[in-house]
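Only one protein chain is missing; all other protein chains are in place.
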Amino acid sequence: MNTRSTHEPIIRMQNIEKHFGSVIALAGVSIEVYPGECHCLLGDNGAGKSTFIKTMSGVHKPTNGEILFGGRPMNFESPRDAMDAGIATVHQHLAMIPLMSVSRNFFMGNEPVKKVLGFNLFDHDYANKITMEEMRKMGINLRGPDQAVGTLSGGERQTVAIARAVHFGAKVLILDEPTSALGVRQTANVLATIDKVRKQDIAVVFITHNVRHAMAVGDRFTVLNRGQTLGTAQRGQITPEELQDMMAGGQEMVALEGSLGGTV
Amino acid sequence: MVDTAQTDERIKEISPLRKALIRPELGGIVGTIAVFVLFLLFASDSGMFASQGVLNWSLVSAQFMIIAVGACLLMIAGEFDLSVGSMIGFAGMMVAVFGVVLGWPMWLTILTTFAICMAIGALNGWIVVKTGLPSFIVTLAFLFILRGFTIFIPQTIERKTIIGGIRDAAEGDWLAPIFGGKIGQPLFQWLGDIGVIDVFERGSRAGQPVVDGVPMLIVWAIALVIFGHILLTKTRFGNWIFASGGDAEAARNSGVPVNRVKILMFVFTAFCATVFATCQVMEFGSAGADRGLLKEFEAIIAVVIGGALLTGGYGSVLGAALGALIFGVVQQGLFFAGVESSLFRVFLGIILLAAVILNTYIRRIITGER
Partner (left out) sequence: MPSLSMRVEDSWEERMKSTLKALLMAAVVVAAPMMATSSASAEGEKYILVSHAPDSDTWWNTIKNGIALAGEQVGAEVEYRNPPTGDIADMARIIEQAAASSPDGIITTLADYDVLKGPITNAVDQGIDVIIMNTGTPDQAREVGALMYVGQPEYDAGFAAGLRAKGEGVTKFLCVNHAIQQPTVGERCRGYADGLGIDLGDAMMDSGTDPSEIKNKVLAYLSANQDVDGILTLGPVSADPTIAALKENGMAGSIHFGTFDLGEEIVKGIKDGTINWGIDQQPFLQAYLPVVILANWDRYGVLPGNNINSGPGFVTKDGLTKVEKFAGEYR
């Protein structure tokens, strides 16, 4: 699933720089993401992870550098553009509305309509049916489609958000710290979901600072530190300890260079 | 890891009856039943449930309903409008100024008033959305601004604070009866003739029934409740209203036009206030600077009794309508039951508290809030 020779990358970001006034948040970051892979983006707090994913999802425009999407240069004017192109972001906290039902959340912003007496009404039957189906596919057994999201666990909420993005045609799925606030079992559920999504040939960008979570599902690993990439490693070419060290500051960088296989 | 969907033994199956019962409106339904039982026990022989008494509390409840529908949708969308009461006074005064002082035809007067008031509603919403200030503050400012104009304008041009003669000005107009008319007169005349309804004993209307039709105020209330309920539960836009109030940021992330939803809800609230005002001036024939005082709180109370969450994202138009009914029945019913009027607030406070406590439990079950 990570055979780069047979695939074109879906997103290629080259030498991305982002400056906020005098602050350089990203100082030349490059990354390639392939369909069907889970690309883990690791970094400590303040490493520039969120600036980077915001650039990828169209919230920020890069100061310098190029984004190629499906081989063509891409200039997103707004998150909506990125969403329409198939780049979906699942935020850690800002994904679901707890007071609303699962099916209302699932179709939020994309509500299906049917004509009744000339009026466009929300097609609840269709929405409920699809929601139940998609949730079952992801391994979540709902009491009913009208169950409120607030009654779901944190992991289940992440799963609903992921299923929603997949259902609406995401080609690239950016997951912003989906496991950071979860318990062991729920984390396992989310990681299982990521695995299912990857198998549907969707590119997953998994942002985390937890090396163990990354190692569990990641195909490739990119470490961000102080606005720069320290390199991308294939699965099996790097140990958790090495990743941990890189995140911590790259003191071992010289020593690691060899093991990274010249991909820096 | 859960790969296949399997039943989780820890999720209790819920019986259909239970499921049907646990709804946002449950608090309102329980309250309505309790209130009617109470007054049937204590005030059944006071005329409260005779035709005239029924009309009286129906009218008061309908008034609350009209502004509660607007307040309910706005509150679910996550905002407040404290300028509703002042808007009622202002809209009534606009009708009087255009229709009586300036002598415009009544249909043009009404349409212009609606346009002005809805524009003010839009301005309210635009300021809230653009500045990010709490709507509480912005609309509080408009509470004063509109009330000030409502006193200033008639005082400046007519040197008084009440302008009458609206009924005469509306005579023969095609649009005015939509607000000030009554429907079903033949039916009520017949009911009067066969003795179901009391008839006037003397005066120019001797022989006519004391209740001679359903005022348009009640028709408007029912129509607005139905419209609001369908809009909220059965349309895309309704989903956006819930989403905007539940979590504006999450809604934006999903592509919901949150700002547009909120501004439109402010406009709708202004529309409801203007309907209230227009019906009132058509019925009573005059506009006064004191009209609508504190009505914004009465609307909010009705909405909260009806189960809506003050912080937005949750609520029901049917619940708000029941809240308005409870409020109206209690307010008028206490008079019928002969309760000292100053104790009305005590009773109201108890009902409000009980309703909110009950609603909180119901909501926790539905939404899993902790």
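Couple of notes before you dig in:
As written, the chains take the letters A and B, and residue 1 is the first residue of each chain.
Criterion: a contact is a pair of C-beta atoms (placed from the backbone, for glycine too) under 8 Å apart; a residue touches a chain by one contact, two chains touch by 3 or more.
In this text, all values refer to a predicted model and were calculated from it rather than measured experimentally.
Checked against the hidden chain, the listed residues B:50, B:101, B:116 or B:231 yield one contact partner: B:50.
With the whole complex as reference, residues 8, 10-12, 30, 34, 38, 42, 46-48, 50, 52-53, 55-57, 59-60, 151, 155, 160-162, 164-167, 198, 200-206, 210, 280, 283-286, 288-294, 332, 335-347, 350, 354, 357-358, 361, 364-365, 368, 370 of chain B touch the missing chain.
Note that only the chains that are shown with their structure count from here on.
The distance from the centre of chain A to the centre of chain B, each centre being the mean of the chain's C-alpha atoms, comes to 45 Å.
Residue ranges on chain A touching chain B, taken from their complex, read 79-80, 83, 89, 91, 94-100, 104, 107-111, 113, 119-122, 124, 135-136, 139-141, 143-144, 148, 150-152, 188-189, 191-192.
Those residues of chain B lying in contact with chain A across their complex are 1-8, 11, 14, 19, 230, 233-236, 238-240, 242-243, 246-247, 249-251, 253-256, 309, 313-314, 366-369.
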